[in-house]
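Of the protein chains in this complex, all but one are displayed in their positions.
Right, chain A next:
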Amino acid sequence: MSIDAIDRKIIAATASGLPLVPHPFAEVASWIGLQENEVIARMTRMQDVGIIRRIAVAPNHYALGMVANGMSVWDVDDSDAERLGARVGALECVSHCYLRPRSLPQWPYNLFAMIHGQTRDEVERKRAGIADLLGSSCRGSDVLYSTRILKKTGMRLSEGG
């Protein structure tokens, strides 16, 4: 999958957000010297191939009352990790679920599941539910609460490439 210099310009122009005007793609086009239809065609292509996942809002979980966010981590038997990961990922309370390598000896966990809730109690209840689901295939777990967002800009592209 490749993007050329013009795609790159479009991505860079919209990296901090889409302009809030009735015809935002015309506005973006005017910034970088293109026609609106070219911007629309290129962004549509990038969305079709998955480079752009979607154009949407990123809600601020905290502002919306989801103030407890715990990264639950699990040491799951490798032979069972894919099957169980799929089940954990399907839970409604889990926003992201990934299988990742362990970093032994400090980090024995291979399954990561983000749990959001209004309180830590709620997150702990949901975590207990995941523990039940994993059963004896899980050798250990932890939960890491975020205490501060230090940066949140999303992916940035260099314009030059």
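The rule is simple: a residue touches a chain if its C-beta (ideal position, glycine included) is under 8 Å from a C-beta of that chain, and two chains touch if they have at least 3 such contacts; residues count from 1.
Keep this in mind: contacts and distances are computed from a predicted model.
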Answering from "Amino acid/amide ABC transporter ATP-binding protein 1, HAAT family", "sulfate adenylyltransferase", "YciI family protein" or "Siroheme decarboxylase NirG subunit": the UniProt protein name of the missing subunit is "Siroheme decarboxylase NirG subunit"
For chain A, residues touching the missing partner are 1-3, 11, 14-18, 20-26, 36, 40, 43-44, 47, 49-67, 71, 82, 85-86, 88-90, 94-101, 103, 106-107, 112, 114, 116, 142, 144-158, 161
